[in-house]
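Here the complex is missing a single protein chain, while all its other protein chains stay put.
Moving on, here comes chain A:
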Amino acid sequence: MAAKKLRRARLSEELCERLSRYQITTCQDFLCLSLLELMKVTGQSYYDVQKLLCKVSRACAPKMQTAYEMKLRKSVNPSSAFLSTTLHSLDKVLHGGVPCGSLTEITSPPGCGKTQFCIMVSVLATLPVSMGGLDGAVIYIDTESAFSAERLIEIAGSRFPTYFDSDEKLFCMTSSVHLYRELTCGAVLNRIMSLEEEIISKKVKLIIIDSVASVVRKEFDTKLQGNLAERSNFLARGASVLKYLAEEFSIPKSEMLGPVTAQFGSMGHPLGVLGGCGDLLGLEMINRWVFSSVFGLLPAPSGSTVVTIVLTCC
């Protein structure tokens, strides 16, 4: 929307000509100028410039919807609102499961079961809708090389023995999990940016990034000056692109941050525990789940109270 050309905002030809001489060609360029600068480049009066601003704003402003319309749209398609995790107590607390169309963050100390959870959710996403799945492909961005295809098949076979009764079904499932090994921040960001086409062509319904913290920790040393800003820049850009993708294509996205940093609170205390990078930089994740070795899973999504559920990993 920001990159929309001014010509498409229905400004007159000669005005667009004049503005392009000052290198102002998109709505973004236009709206970033102060009124005085606009008056100078357009050569028009204060009131006329105000009207022009409104015209350009109308071209890139978002559409209005009432909360009622949003609710109606959701109720038309209730099953597609969540991906059930098949853990009943967890689903109950989360009002359905992993929400589609938003970003979910899972953090924990190492060894709690984040990657296992992600592998399980990948299997679930490939299941048909009648079984509670999303009947779609999965994009798995692996930065730690922790993904094991054998484990994927093991989980699928043990969890749903009746469905995955033939090798063919298993192969079909594995061919819809697309694995990308990215080992640097830049590679991860590039991969995220290029996801839009993949989502459409491969009919992707779930995106998992395992994990963001490991690749960020490797590259950014917070003791060095300037690294903190760069790191937060990288994370924020990634997050905003992911959010856009999640909302546009209504897919749930699981992003995993790694182990908890020791300086931000003890591990036993669920609410004092902060994710590896998220809280340090004030990243807003919509749903944050904290795995803890003692308590299991403690979801703290917006809107629900914090409840403890015991999980066993098998």
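Note that in this section a contact is a pair of C-beta atoms (placed from the backbone, for glycine too) under 8 Å apart; a residue touches a chain by one contact, two chains touch by 3 or more; residues count from 1.
We adopt the following convention: contacts and distances are computed from a predicted model.
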{"item": "Complex member absent from the view - protein name from UniProt, among \"Short-chain specific acyl-CoA dehydrogenase, mitochondrial\", \"DNA repair protein RAD51 homolog 3\", \"Tryptophan--tRNA ligase, cytoplasmic\" or \"AP complex subunit beta\"", "value": "\"DNA repair protein RAD51 homolog 3\""}
{"item": "Candidates A:S12, A:S45, A:S175 or A:N233 - the one touching the absent chain", "value": "A:N233"}
{"item": "Full-complex contact with the absent chain, from A:S102, A:S122 or A:T143", "value": "A:S102"}
{"item": "Contact footprint on chain A, counting only the chain that is left out", "value": "1-2, 27-28, 31-32, 34, 53-54, 56-68, 70-71, 74, 95, 102-103, 228, 232-233, 236-237, 240, 243-244, 246-247, 269, 271-272, 278-286, 288, 300, 302-305, 307"}
